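Of the protein chains in this complex, one is absent; all others appear in place.
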Amino acid sequence: MAQQIIFYVLAVIITVFSILAVTSKQIIRSATYLLFVLLGTAGLYLLLGYNYLFAVQIAVYAGGIMVLFIFAILLTNKPGENVKTELPIRRIVAGLTSLAGLAFCGHIIYWNVKKISVLTEMADITPQQLGRMMMGTDKYQYLLPFEMISILLLACIVGAIMVARKR
Amino acid sequence: MQYTILILVLPLLSFIFLGLMDSKFKPKTAGLIGTIVLGIITALSYYTAFEYFTMYKVEGVYQKVIPFEMEWLRFTDLLSIKLGILIDAISVMMLVVISTVSFMVNLYSLSYMDGEKGFQRYYAFLSLFTFSMLGLVVATNIFQMYIFWELVGVSSFLLIGFYYSKPSAVAAAKKAFIVTRFADMFFLIGILVLSFYTKTFDFGVLTGENPIVFAAGAGATFMGFSVLSWAMALIFIGGAGKSAMFPLQIWLPDAMEGPTPVSALIHAATMVVAGVFLVARLFPVYYFQTPEVLHGIAYVGAFTALFAAVIACVQTDIKRVLAFSTISQIAFMMVALGVSGYEGHEGTGYMASMFHLFTHAMFKALLFLGAGSVIHAVHSNEMKDMGGLRKYMPITNWTFLIACLAIAGIPPFSGFFSKDEILAASFEFSPLIGWLMTFIAALTAFYMFRLYYNIFWGKDYAVKAAAHGHGHDDHGHGHTPHESPFAMAFPLVFLAAVTCVAGFIPFGEFVSATGADYHIHIDMKVAITSVVVALISISVATIMYRKPSTTPDKLAASFSGLFKAASNRFYIDEVYLFITRKIVFNSISRPIAWFDRHVIDATMDGFANTTQWVSIRIKSFQSGQIQQYAYVFLFGTLLIAALILIF
Amino acid sequence: MNFLSIFVLIPVLMMVGLFASNNRKQLLTVMTIGASLLMIMSATLTYMYLTERAAGNVAEMLFMADTVWYAPFNIHYSVGVDGISVAMLILSSIIVFTGVFASWKIDPLPKEFFLWFSLLSIGVYGFFITTDLFTMFMYYEIALIPMYLLIGIWGTGRKEYSAMKLTLMLMGGSALLLVGILGIYFSSGATTMNLLEIAKLHNIPVEMQRYFFPLTFMGFGVLGALFPFHTWSPDGHASAPTAVSMLHAGVLMKLGGYGAFRVAMYLMPEAAHEMAWIFLILTGISVVYGAFGAIHQTDLKYINAYSSVSHCGLVLFAILMMNETATTGAIMQMLSHGLMTALFFALIGMIYGRTHTRDIRLMGGLMKVLPFLGVSYVIAGMASLGLPSLSGFVAEMTIFVGSFQHTDTFHRVLTITAVSSIVITAVYILKVVGKIIFGPIQDKHHEELTDAVWYERVAVSVLIVAIFAMGSAPFWISSMIGESVIPVIGQLIK
Amino acid sequence: MEFLTSFFSGPVPVEAYLAVSLIMFFAGVYGFLTRKSMLMILVSIELMLNAADINFVAFNRYLYPGQFEGFYFTLFTIAIAACETAVAIAIIINIYRNLTSVEVGNLDQMKE
Partner (left out) sequence: MDYSSFLQMREEFSLLGVMIFLLIFDIFATENARKYFQPLALVLFAAHTLLNIIPRDAFEVAGGMFQYVPMQTYIKSVLNVGTFLVLLQAHKYLNDFDKGIKKGEFYFLILSTLLGMYLMISSGNFLLFFIGLETASIPMAALVAFDKNNRRAAEAGAKYMFSAVFASSISLFGISLIYGSCGTVYFSDLALIMTNANPLQIMAFVFFVVGLFFKISLVPFHLWTPDVYEGAQTNVTSYLSVISKGSAVFVLFTLLVKVFGNLVEQWQPILWVVTVVSITVANVFAVRQKNLKRFLAFSSISQAGYILLAIISGTALGMTSLVYYVLVYVFSNLAAFGVLSVIEQQSGKVQLDDYNGLYQTNPRLSFVMMLALFSLAGIPPFAGFFSKFFVFSAAIDQGFYVLVFIALLNTIISLYYYLLVIKAMFLTKSENPIELVASDGAMKLSLVICTLGIMVIGLFSAIYNQIAVFGFGI
């Protein structure tokens, strides 16, 4: 029961703040709402038993990305300045389309996904296991993507620096 | 008779030679070459005639001889165009006629055309014409005939348009060509239909004894007539075009724009009788297979004869009078063929037709050459510029008179004999046609003597010239017309001589429908009637035209409607003009050209314009706004997913 | 190296030679030598072909050669000729030869002009020697695209518009064609692209033929000026420079007829039988419509272009009659039309070069000042209206007689309709001849014009001689073609 | 009512997670389509990526607990999101430097 309640609380948080994040008039608030959403998501990971993921989510998103956001917001906007309002017609059209998409996808997913509501018991994943999977080269082991994402990171750093630096 | 091939080859060579060398020759040289070649051909023709009529008679029947034939173009196993020479009575007769007249015309032209620009070209064209005409008459099959038929047409076109910088000459040439071409189209279709059912082009097979070739087409009908009737009628239309039968006669009077010797050769003696020759050639087919068409030919001929004769009475241009006279006389020949039977006495019409063709060629050429002589002297075609010329041009006067008497049917000139036979045949066929033809014969006598008197008698030329005071000062011949030089006078005299004696040739012994002998016997009743009628007509003409008088004008006034209509040739030209200008040009051609530009082409351009239009209309999709791009992206995704899941 | 490939090789070498040339003299030398070589080659080929046939070789095609090119698609570079191709090769050589002389003074950019011209020749020659569907299509397109630049750069009048229109419409045709060709290949089992082999297999299902026959026929028909896809022809021809008009009307339009016969009819005989009536009506319209259209025109080139529509319509018309005689006539008509229309365009170009107008209303009496051109024009006109002893007559008569042998009344009635074109042709030809060649001189500037110079005389004389030769001695060419259409006709009446 | 009670009383079904992620995803989409500031658009993007992450995790945990594919996918996606954000922010800063504005509507120099 506790699980359910925690879940629904998190769900409400995520939903509400998601919507607030994309509708708020103040950009800094938006960023804050996004932070809540991300934290909520981290909570879901924890709820599902993926502690490591929870940690990463907090560290990378809340720690890294949000900082970048705040930094960028501060750089480009005066804090508290309102975002200009869009044409309402576009908002309505976009909203309707999003709702239609939501309904459509929801419908398809709801009727076709395997309906399992019982969590199978999962043995605790030890950091060793995680590390071994991360460093392995067999099936269900992830050394190759790990290496490749490092290259991606390198390239992105180079690119970002190149674009962002003054000269 | 292998040498007959020379009759075709020589003029062709002459044409090519003269045509290619053109102005490299002196005019006189070119003329002499042409004339000499023609002289040789004439001699050859005479020799052929001599040899044929003496040596190729087997059991009293003249045989058909094919001394030369080669395959020229092969269509199917059965159908192929062959080029060859068919010698039989009528083709030999035609050879003689053509070569004689042509030779005379060549000779005559040496003087008549002297000094004209393009003299060499003129002789080249004459050679071409002679070649084509000879080829036509000796054709062994209908397709060969068609080939030469076309060549004749084009030579006629070239010769009529000889004075090519004169718009009227060009127009006349075009008209002649197009009208005859129009008729040729029917000829061609006729050939196609005929050959489709008979699987042959060959005259020998078509006119042979064995009618089995027609079996395939016997039962077939098209729009109520048998296909053979259609074929033969269509072929006749081709002949009618060349022979200027109503309603295709319109080109012939205009064709008088050409040099007068050309008119004499082509539009009086030879080419225009090609139609008659064609019908004669296919006579057995007409007679045995499609008699109804043959009768139709008779009626068309009779009407044309009347029609042309009436018009001839009121024309003032002397060459046009002769032209209508020609039409009328050819129609006589057609009538004769149309009313003719086949064997023995019944074949009078056929024989008469050929006989008349022969005699007519001679005296009509004579008339034209005489007219040429007159025109040469007075530099005008109009009767009103002439008169009293007998004093200045005695030879022309006498020869012209002989020709007039011949055409009027006064014995003992040749025309009497041939025309008499035609009348006799007509009376046998039906009294109505007989009397009609007699009446036309009377008209003939009338208008010919009207012509004669207007030229050679009447008010004196000098007086007229003084009165009008125009027409003579422009050129260097002086005021007094004078007799023509020898080169022009000789052909006149020669042809006059022929006209005088030709009637006594026992023509029937040479030419008849079956090839067997046919003895001419003059039907005295018909003969006397016709002579009397002719004499009356001549008298009337004498009264009216020998001295200047007001009678003609009064008559014209009292029949003003008819007179006006006849002077305007019964407005047939206008009808044609209406059809070509208004219907073909303006109602078919112009709409088609418009349709092509504004509908078909516009459709093609329309595709291009539509693309452009669409391109401009949809440019707002590319608004530059990422969010709109994303919206389209999303929408596209959802749409694809939805469509694929729903269907 | 196969003997036939030399026909393609020579233009390639010509292009190389042109590339290396520096001045007009060298260019012309290269072109003259190349064109003469082509003439000699086609004469040799004709001789060899006839000798071979006389020696009793009854193979459908002679001098065959075959090299695998794209194995996965069974594309081969395969060549071979029969009487039809030989005739077409002769025609091409004559036109190319005379085209060189007709563009002796081309300006500007002579080098580029001749390069494109040679490329065009490659396409034309290749098309006629090949027996492979793909290669055929390739050559077909090679021949099309140089037209754009040739017209666009060296043309006159609304050249850019016309060039674009011509190119796009012809490309539209080739789009239809490509679907047709691929359809033929795949529905015949995708085992061979060789025409002869596909014909031998004869296994394209009839329901597939019903789609591909019209596509292929129309595809080729566009180039053959099939109504209603002919509108590129008047504009294109009117704007093109002389030699290009000659080559285009003289040879390129023949690709259409040849292809329609070789590919569409030969490979899909059942559908051809079923659908012939549709196209017969269209071509029948072409014949009459083109002729009537020509009457109303005032531009010499337009007149000739519409006349081409009419004459080329007759080609397709005769092919569709599907009997030996009519088809032979069609091929002869291609030959004849090629020669005379080339002559026409050459003369029009020469007249235009002197008078600077093509409007018949502004000209007159040219015979007086330009006797050589005048006489030649009259001869061309006479050939066009089917005067015996000139090429037009033999071709048209063969067509008419052949078509009329059809046992069906509908076909015979159509034939009669087509026959009527000979009168209409006479009308517009004589109208022009009477107006511009005969009659009084219209423009006093025209009195100082000079007659044809030597290279123009060469071009015109060669064409006239060819027209006369074909018209006077048609037997050998007719039999050469006649025996070559038998296999195709055999396929059709099977 | 029964529905509601059963909904709350029973174990949390996988659909519930999916519903959350879906709402988050389409909120992101909505944001992308409507927000004016590029930074806001970036925020929306984060929502969309995050939604996918939730899916992976939920599927892995509920449906395919045998292996850790979804888990690792999420892990790497987080890293990728970080890369994206870094470069995107660099680009936004660059835009700001050029235009002194981060309004997406100003990116309209090239169109049609």
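Chains here go by letter, A, B, C and D, matching the order in which they are written, and residues are numbered from 1 within each.
Everything that follows uses one rule, which is that a residue touches a chain if its C-beta (ideal position, glycine included) is under 8 Å from a C-beta of that chain, and two chains touch if they have at least 3 such contacts.
Note that the structure is a prediction, hence the values are computed from the model and not measured.
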{"item": "Interface partners of the hidden chain - shown chains only, full complex considered", "value": "A, B, C, D"}
{"item": "Option from C:M41, C:M164, C:I295 or C:L335 whose C-beta touches the chain left out", "value": "C:M164"}
{"item": "Given A:A59, A:M122 or A:M148, the one touching the chain that is not displayed", "value": "A:M148"}
{"item": "Touching the absent chain when the full complex is considered, from B:F17, B:Y299, B:Y342 or B:F635", "value": "B:F635"}
{"item": "Positions on chain A contacted by the hidden chain, ascending", "value": "105, 108-109, 111-114, 135-145, 148-149, 151-152, 154-156, 158-160, 162-163, 167"}
{"item": "Hidden partner chain, residues of chain D it touches", "value": "18, 25, 28, 32, 38, 41, 45, 48-49, 51-53, 55-56, 58-60, 63-64, 67, 69-70, 72-73, 76-77, 80, 83-84, 87-88, 90-92, 94-95, 97-99, 104, 107, 109-111"}
{"item": "Chain C, residues in touch with the chain not shown (by the definition above)", "value": "69-73, 75, 134, 137-139, 141-142, 145, 148-149, 152-153, 159-160, 163-164, 167-168, 171-172, 175-176, 178-179, 182-183, 185-186, 190, 211"}
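Quick note on the criterion: only the chains that are shown with their structure count from here on.
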{"item": "Chain with minimal offset from the mean of all protein Cα atoms", "value": "C"}
{"item": "Inter-chain centre distance, chain A versus chain B - centres from mean C-alpha coordinates, in Å", "value": "103"}
{"item": "Multi-partner residues of chain B (each touching 2 or more other chains)", "value": "627, 631, 634"}
{"item": "For chain C, residues that touch 2 or more chains besides their own", "value": "none"}
{"item": "Residue numbers on chain A that touch chain B, as the complex places them", "value": "90, 93-94, 97, 100-101, 104, 108"}
{"item": "Complex contacts: residues of chain A adjacent to chain D", "value": "1, 3-4, 7-8, 10-11, 14-15, 18-19, 21-23, 27, 30-31, 34, 37-38, 41, 44-45, 48-50, 53, 56-57, 60-61, 64-65, 68-69, 71-73, 75-77, 83-84, 86, 90-91, 94-95, 97-99, 101-102, 105-106, 109-110, 113-120, 122, 125, 133-134, 140, 142, 145-146, 149, 152-153, 156-157, 159-161, 163-164"}
{"item": "List of chain B residues in touch with chain A within their complex", "value": "627, 631, 634-635, 638, 641-642, 645"}
